[in-house]
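Only one protein chain is missing; all other protein chains are in place.
Up next is subunit A:
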Amino acid sequence: MPELLRIAGLTAGYGDVQVLWGIDLDVREGEIVAIVGSNGAGKTTLLRTISGLVGARAGSILFEGREISKAGPDEVLAAGIAHVPEGRRLFKGLSVKDNLLLGAYLRRDKAEIQNDLDYVFDLFPRLKERHSQDATTMSGGEQQMCAIARGIMSRPRLLMIDELSLGLAPALIERLSEGLKAINGNGLTILLVEQDVMTAFELASRAFVVETGRIAKAGETVVLADDPAIRQAYLGV
């Protein structure tokens, strides 16, 4: 499969604090790739650097062969990377539908936007039922569905999701995982940040383990799941 994203030697941080110390990572078309690691390892910072919210200090981010490490968030999105942020970050006071339309903010193809609305409503029928409700008054699981759907509405080539399962009941995580598999089955590549390694390994074919801003391990999830160090540190066995 052709390569979609290649990150090499990426460093980033906030002010005097350096968080990422040379990240190397690649995502191929059609994959679900997971980024796992404990709290504070730098996973969110990595996604924020890819999407241009945090400036890259050194290293490169190639997306479909194009350097995007200097691009702003609007340019990264236009290039085809959507970022579903940690904590959903839906817009309070706006309906589910308005939140979804904001996902399509950069698009002008009205008819196609309507098609994509139908597509995400098919994927998550709860959203259709609640399309006129204030998005932030829904349950955590419904909000996560809305956040993912909002990400899809930009018609990205790569969907990055930060903390899919955080704070959600197992049944809901199951439901969201199925949704992601369906989206991926329709051809969308997914980069998933997840603290719950079990969920991550179940969904993804490959994973990167981040520790204090560096890639500590990487490989097929079936292989990583048998790695004694990983089993001990992240799977609790």
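By definition in this document, a residue touches a chain if its C-beta (ideal position, glycine included) is under 8 Å from a C-beta of that chain, and two chains touch if they have at least 3 such contacts; residues count from 1.
Rule of thumb we're sticking to: contacts and distances are computed from a predicted model.
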Answer for the undisplayed chain, UniProt naming, from "Peroxiredoxin", "Acetate kinase", "NADH-quinone oxidoreductase subunit H" or "Branched-chain amino acid ABC transporter permease", is "Branched-chain amino acid ABC transporter permease"
Among the options A:G15, A:G93, A:G187 or A:G236, the absent chain makes contact with A:G93
Absent-chain interface residues of subunit A come out as 51, 53, 72-74, 77-78, 82-83, 85, 89-94, 98, 101-103, 105-106, 150, 154
